[in-house]
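Below: the structure, in structure tokens.
Selected chains only, in their assembly positions.
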Amino acid sequence: MSGPHNAMEPVDTVIQERIRASFDRQGLMRHLGARLGHIGSGRVSIILPSRPEITQQHGYVHAGATSAIADSAGGYAALTVFPPDCEVLTVEYKINLLAPAGGDRIEATGTVVRAGRTLTVCQLEVFTIDGTERSLVAVGQQTLIRLPGQPSGSRD
Amino acid sequence: MSGPHNAMEPVDTVIQERIRASFDRQGLMRHLGARLGHIGSGRVSIILPSRPEITQQHGYVHAGATSAIADSAGGYAALTVFPPDCEVLTVEYKINLLAPAGGDRIEATGTVVRAGRTLTVCQLEVFTIDGTERSLVAVGQQTLIRLPGQPSGSRD
Amino acid sequence: MSGPHNAMEPVDTVIQERIRASFDRQGLMRHLGARLGHIGSGRVSIILPSRPEITQQHGYVHAGATSAIADSAGGYAALTVFPPDCEVLTVEYKINLLAPAGGDRIEATGTVVRAGRTLTVCQLEVFTIDGTERSLVAVGQQTLIRLPGQPSGSRD
């Protein structure tokens, strides 16, 4: 079991590059208009500007868009603490939508709570940001699995 | 507590129209390329054709896209059993990604397990469909809240 | 990935014995007064008679007691589909309490939804039984990990 992660700790450049390259291959992130935010050790954030393409029926951000960036943020947070040749897949997650997400943009942060040899657990938080105001709109908990180098396309 | 729902039971045309109109207002569903499938009493399905815009880094469907249509399917399943003037919001959901989702398209089904005056619980299932083959790629469980007619934009 | 499980299929006697022996070692099950019900392939049930020792503050069955037998039922359901020398540990679960659980007894059923080489997902259901009436009081979803023969005491 790894110790507590310090998001202030710099992340190896090779790992940063791997995360950026992986993010660029996620067609969904690009299609939604999301971008990588901070990459810290055991903590990664992703930002998604508000736009009509990500809404639900009342004009707020769709839970699916909120979840998508939260899930990716958790996955990349896990990658920052894995050996450099490992891959990650989401096993499952649970998310509570606390309040409607509007504002200029939303920001999801994934933070590693516990990293094991096989399974890693992340805490997920999503904030809505409107000018200088920032408020929590979703919290989640995610389980990820570490896979050896070549992605087998199977989590198991 | 309502009894078990029979998805074979026809759904009132007014409710069907409300669901179609609501779905059309979901910017995310249109942006992803999703379409409504079956609308039954307590059971609604949504179909999402595979395309590069919904992928994760290995080329499979992103968990966020899988979750987005599962979440919407559950929400509309709940709407089929609500009084006609009510709105629905997702409180939370949990989803297990069982296998990589590829194929021609994925299909999510939301089924009402229990409908209460305030809270409704749905079971979520997502299948990947490749030609005539159909296999389960995700299962979830969702809690929804019923709101009176005019959406207040707050779940609570 | 294993196929769908048929709870009507008889379970190997050796596996049945392993499950009974394991259940007998669970101090909590004995302390709560729970007993094993049906053992089918991919499906196991556990029964817990109502008594003051398992209540919450309003006199209904405590969510912790409901969860405890649901969690064990899912774990043993997984064991029925594992190779005979494997162990199981719960990775995580989520449970919705649908209605207060009272009655004569509650019965939890765990059913394997997907069994993989490493991870297994079960659906959990808990019913309250009062004379001849039976009603659903909780539903859950659980992730389990398969461990090789000698329990290492660590899930990971």
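Note that the chains take the letters A, B and C in the order they are written out, and that residue 1 is the start of every chain.
What we mean here is this: a contact is a pair of C-beta atoms (placed from the backbone, for glycine too) under 8 Å apart; a residue touches a chain by one contact, two chains touch by 3 or more.
This structure is a prediction, so every number in the text was calculated from the model and none was measured.
J.: Hey, this file places 3 copies; any idea how many the whole complex holds?
T.: 4
In this text, only the chains that are shown with their structure count from here on.
J.: Tell me which chain's centre, taken as the mean of its C-alpha atoms, is farthest from chain C.
T.: Comparing chain centres, A lies farthest from chain C.
J.: How would you label the chain A and chain C contact, same or different, if same means the shared numbers make up over half of all numbers there?
T.: Counting shared over all numbers used gives more than one half: same.
J.: In whole angstrom, what separates the CA-based centres of chain A and chain B?
T.: Roughly 23 Å, centre to centre.
J.: Would you give the residues of chain C that are in contact with at least 2 other chains, written as numbers and ranges?
T.: 94, 116, 143 - these are the residues of chain C that touch more than one other chain.
J.: Considering only the defined contacts, which chain C positions touch chain A in the complex?
T.: 91-92, 94, 116-119, 143, 145, 155-156
J.: Which residues, counting only chain B, touch chain C once they are in their complex?
T.: 1, 94, 96, 98-99, 113-114, 116, 121, 123, 136, 139-141, 143
J.: With touch defined as at the start, can you tell me which chain A residues reach chain B in the complex?
T.: Going through chain A, the ones touching chain B are 22-23, 25-32, 51-58, 60, 62-65, 67-69, 71-72, 87, 89-97, 99-100, 151, 153-155.
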